[in-house]
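A protein chain is absent from this complex, but the other protein chains hold their places.
And then subunit A:
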């Protein structure tokens, strides 16, 4: 786990007078699960948006596997092996769950075939396998707009995993998920990602989830990284507890 997969250096981005990124330096190691915590507005989602090409930083660079990706389009970045999921699940709501996943599978190399069905054996089998691993087989034929928040989140992440990324960025994978389902969702997720050898960066507000599943934690505060290290060390840091976790508990 010592090789750096993603390296952000001196990232800066301001929206008017608000500094969403104020000199972010962060290396993500191959194979690790890195949690990003911090109060709302600290710039966590902005970091994901910059890394996945949705936003272009004012200054600084992002390299992935030794290649500079700063300013590249989301499409080009996906093709390099970086996928993301969303705080608000971005499913194709008029499609079934299976069609959503199959479309993600097809998007790797089969999207331009205009006369063969989406649910051909190659795409359907892979989609069903993925649905099985995420525990979503029972709802394969359900339209995406009929799912509850937990299933929606998992399906959203399953679509990202279907792209076979090496790095997956997840924006609050457990937000909106019922407390009783949260650990089950995350356990499922962690198992699938470890099996697929995917490096994961996830923004999270639930400290129990962070403590249990993150290898390292980065604490975001006003566009900067206030602390970085193993969960036991960072979450017990009095300054983090006072300035971040205190806020988190009241958020």
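We adopt the following convention: a residue touches a chain if its C-beta (ideal position, glycine included) is under 8 Å from a C-beta of that chain, and two chains touch if they have at least 3 such contacts; residues count from 1.
Assume contacts and distances are computed from a predicted model.
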Practice prompt. If you had to name the missing chain as UniProt does, which of "histidine kinase", "Branched-chain amino acid ABC transporter permease", "4Fe-4S dicluster domain-containing protein" or "Multicomponent Na+:H+ antiporter subunit D" would it be?
Written response: "Branched-chain amino acid ABC transporter permease"
Fill in: Of A:150, A:173 or A:223, the residue in touch with the unshown chain
A:150
Worksheet item: Considering the whole complex, which of A:10, A:71, A:117 or A:230 touches the chain not shown?
Response: A:117
Worksheet item: Of A:163, A:196 or A:228, which sits in contact with the chain we cannot see?
Response: A:163
Worksheet item: Any idea which of A:56, A:79 or A:191 touches the chain not displayed?
Response: A:79
Practice prompt. Pick out the residues on subunit A that sit against the missing chain.
Written response: 52, 73-75, 78-79, 83-84, 86, 90-95, 99, 102-104, 106-108, 110-119, 123, 135-136, 138-139, 142-143, 145-151, 159, 163, 181, 184-185
